[in-house]
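Sharing a structure, written as structure tokens. Questions coming.
Of the protein chains in this complex, all but one are displayed in their positions.
Labels run A and B following the written order; every chain starts at residue 1.
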Amino acid sequence: MSGHEHKDYTGAKFGMWLFLFTEVLLFGGLFILYSVYLARYPKEFISAGKQLNVWFGGGNTLVLLTSSLFVAISITALRRGSTRLCLGLLGGTVACAAIFMVNKYFEWSAKIGHGIYPGSTHLKELPPGEMVFFNIYYLTTGLHGIHVVIGAIVLVWTMVFIKTGRVHAGDWVILENAGLYWHLVDLIWIFIFPLYYLILH
Amino acid sequence: MSYLPPSAGSGRGFFDEARYPGIFGWILSTDHKRIGLLYFWCIVTFFCVGAVLGLLLRLELWAPGRTIMDAQTYNATFTLHGVIMIFLFIIPGIPAAFGNLIMPIQLGARDVAFPRLNLFSWYLYISGAALAVTSLFTGGGPPDTGWTFYVPFSAQTTTNVSLAAVAVFLLGFSSILTGLNFVTTIHRLRAEGMTWMRIPLFTWSLYATAWIQILATPVIGITVALLFAERIIGTGLFDPAQGGDPIMFQHLFWIYSHPAVYIMILPGMGVISDIVPVFARKPAFGYKAIVVSSIAIAFAGSLVWAHHMYTSGMSDIAVMVFSFLTFIVAIPSAIKVFNWLATMYQGSILLDPPLLYALSFILLFTIGGLTGLVLGAAATDIHVHDTYFVVGHFHFVMFGGTGMAFFAAMHYWLPKIYGRMYDKTVATVAWGVIIVGFLILYLSMKIVGMMGMPRRYWDYVPEFTGLNQLATVGSWILAIGLVLMFVNLIRGILKGEPADPNPWGGATLEWQVPSPPPTENFETDPVVTHGPYDFKKAGIL
Partner (left out) sequence: MTQDHAHIVPYRTFIIVWIALLILTAITVAAAQVNLGALNVWVALGIATLKSGLVVAIFMHMKYESPLFKIALLSALAILAIFIGMTLLDVLYRS
């Protein structure tokens, strides 16, 4: 048996996609709960949904869509030999992640300042459907926020690999997989945004 | 074709080829065989711990009222028995131990697709196990909710459910990564000539199982995370006082935990599918049907979870739909049983220990499966739900099924891994004792369950005493058989006669390499020219 390392590009990508499926099913549990409670409390989901700020939500949507654009382009850049452009774009993606989290911080602070957070006495005075809405809102966007941070860390790690030459135009599956993970974070938000911020009727 | 090097039998294969010295050669190894053995010994240890807890439960149930422990301790004991047996023994069991040890060799590969991820899976397993054990001694004491952790009790009890929830999350992540690794391996690393229809049925079963691991396990992850959130930060998604619905916990829980029982049984069926042709000296009957039924079980098994919830208060429509679908999932399992029997029909039967365990699998799983129909039919389930009938049923399928398959796999493959043979006579005697003890223990449970004895009760009415004592005696006989079996196997590993590389006459690739196999498995990449049970072409018949 020869000792040379056979890198399996398709296998590595397939493994990453399998991992993404697990993330979809993880958030899927929360979407199961959302659909059940939306069916049960249609009016309260509307009244509670109106209390969320569509500017924060929409702004974050645009930020994440743009971050996805950056990371997608970064792969083409690397493969065409524009390593500096690639690193700049990845830096841009991480910056978008930071903007997203800052937005989220302000959004949550505002709500928490109004006494709306899991376990608060004010929350317990709301109608049951609104309580459920806010609980599941915090859990879903909280879990998503954790994934934004993880994704950003993965991208920074990838930037280090590019700088050290371990990821390059001839072997870039690590960047592609990091990108796949980041796009998943964007995808989940594409569904979170309308389901939580655009329930107006 | 065999890949035995000239020096076959004189070396210790991968045991002699550690990358690092001492214990680091094991806990830092990315060799699937070393990882498989790390899993194997942890799994066997946890099985023994779980078995001891089971014996303690049976001692308490010797007589009504307090026998050796109070009710709170009893609740913690059956919770721990369930958590350990399910999450630390049965779910990882065959895939993590024998899947890792044997599957890459069966494919003609050097290792799995992601060897470092494989080691990480084991670290997740051991961390989850450590946390589960730690929950015994910290916080409010060991969880007392039963392994199903139903709300509202699990959200309110002061026992250490939160730590157990984290442990389950880690164990689930371990299972997910193993599944991901196995699917990729089977797609990408098959040897030349190993078409999909030449893959051994054991590996096919691991493939179907791995898909369930990937798609179902995340749901238990989010479920325990939500339980953790309910306890720690007071979210009320399952709390009626906050508009939540406790039945939603049950839905989320069983959306994983029902497919989980197929994670438990499919690899066991795969072991049987590999063993029966070898010990009947006949190709597997209906190879394609067994493959299709494995995929069918994996898929249909995701449609029936709420048959655990007929009495929960869910809608009548749901009760009827889930009951109907549950009958359907029995069909592919029955197909497998018929195929195993047809394989043996007019075969040349070798009654060695692996086949003995395989035969008891077929018998006990069938009995368990038939009682599953009683439970799957909503009307009869109302009568036996949460009684000892259920406990008897799942011990027949999980212990009589997967447990026996695990024992079969040990007797079949340990001589390959360690290169030594155990005493077959002692193994046969141990098997007999195990079967006798098993039947006495679990048939008694089914009867006393039909009579109305509830499960998870520390006490019972005096008229159930006779059957409970019979069951307890059965547990002692079973324990003696288990001790005999393990002592015999361990003695065989340490001091047994050197084993032939192919002691059973198998035609799959693992029997064409030395025992123990070298680290790289094969001297040169194999080229496959026949099916896994083509004994004639393999030159064995």
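Throughout what follows, contacts are C-beta pairs under 8 Å (C-beta built on N, C-alpha and C of every residue); 3 or more make two chains touch, one makes a residue touch a chain.
Small disclaimer: the values here were computed from a predicted structure and weren't measured.
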| item | value |
| --- | --- |
| Residue numbers in chain A that touch the chain omitted from display | 7, 9-10, 13-14, 17-18, 21, 24-25, 28, 31-32, 35-36, 38-40, 54, 58, 61-62, 65-66, 68-69, 71-73, 75-76, 79-80, 170-173, 176, 179-180, 183, 186-187, 190-191, 193-195, 198-201 |
| Contacts of chain B with the absent chain, listed as residue ranges | 187, 215, 219, 245, 247-248, 251, 255, 302-303, 306, 313-318, 321-322 |
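We take it that only the chains that are shown with their structure count from here on.
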| item | value |
| --- | --- |
| Centre-to-centre distance between chain B and chain A (centres being mean Cα positions), rounded to whole Å | 35 |
| Chain B - residues contacting chain A, complex | 110, 113-114, 117, 176, 179-181, 183-184, 187-189, 214-219, 221-223, 225-226, 229, 233-237, 241-245, 248, 251-252, 255, 520, 522-525 |
| Residue ranges of chain A in contact with chain B within the complex | 1, 8, 10-11, 14-15, 18-19, 21-30, 32-33, 36-37, 40-41, 118-119, 123-124, 127-132, 135-136, 138-139, 143 |
